[in-house]
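Presenting subunit A:
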Amino acid sequence: MKMLTAHDLKTGAVVYWSGDGRWTPRIADAALLEDAAAAEALKAAEAAETVIVHPYLVPMDQPAAPIARERVRELIRARGPSTHPEFARP
Partner candidate 1 sequence: MSVLLTRAGVVRDDPWRFLAEDEAAADGADVVVPFARLRAEARLAERAGRLGVAIAPGDRVEEIVDKLPALSLIAVAFPGFRDGRGYSTARLLRERYRYAG
Partner candidate 2 sequence: MYRYDEFDAEIVRERIEEFRAQVERRLKGEITEDQFKPLRLMNGLYLQLHAYMLRVAIPYGTLSSRQLARLARIARDFDKGYGHFTTRQNIQYNWVRLVDVVPILEALAEVEMHAIQTSGNCIRNVTADHFAAAAADEVDDPRVWSEIIRQWSTFHPEFSFLPRKFKIAVTAAETDRAAVQVHDIGLHLKKRDGKLAFTVYVGGGQGRTPFVAPAIRDDLAPEDLLSYLEAILRVYNRAGRRDNLYKSRIKILVSALGAEEFARQVEEEWRLSDRARIDLPADEEQRIRDYFAPPCFRTLKDADAGFEAARARDAAFARWVSTNVHSHRTPGYASVTISLKPVGGIPGDATAAQMEAVAALGKRYSFDEIRVSHEQNLILPHVEKADLHDLWQALKENGLATPNAGLISDIIACPGLDYCDLANARSIPIAQGISNRFADLEQQAQIGELKIKISGCINACGHHHVGHIGILGVDKHGEEFYQILLGGRGDERAKLGKITGKGLPAEAIPDAIARIVARYIALRTDESERFIDAYERLGPKPFEEALYAEIKELAA
C-alpha cells in the first residue's frame, strides 16, 4: 500500500492526497492506495504543477503508518519538528 504526499505550491506546507480529489494537511486523511492506483495518482499529481510541488509515494502498512526507511522521516513530516511540539499537527 502507498500514500501520496507533496507540498502545497504556494505555502510549501505538507499535504496528502485524500483520494477524493482533495489535498489534505492531515496524514490521517491520506488515502491508502494499491500500487496501480498509487502510480496513477502520482501521475495526475505530477501534472498538477500549479497546485503542488514535489509529489512522491510513501510505502505504508496501515493508515498513517509509513514503513521502512521513510518511517521516522515521514512521521516528523506529518507532525512537524519534534523539537517544536507547539507546532504539532494532529
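Selection criteria: all candidates are chains of the complex that A comes from, given by their letters.
Assume a residue touches a chain if its C-beta (ideal position, glycine included) is under 8 Å from a C-beta of that chain, and two chains touch if they have at least 3 such contacts; residues count from 1.
It should be emphasised that the depicted structure is a prediction, and the values quoted were computed from it without experimental measurement.
By the touch rule above, subunit A in this complex touches candidate 2 out of 1 or 2.
By the touch rule above, subunit A contacts candidate 2 in their complex via residues 7, 9-14, 49-50, 53-54, 67-73, 76-77, 80-84, 87.
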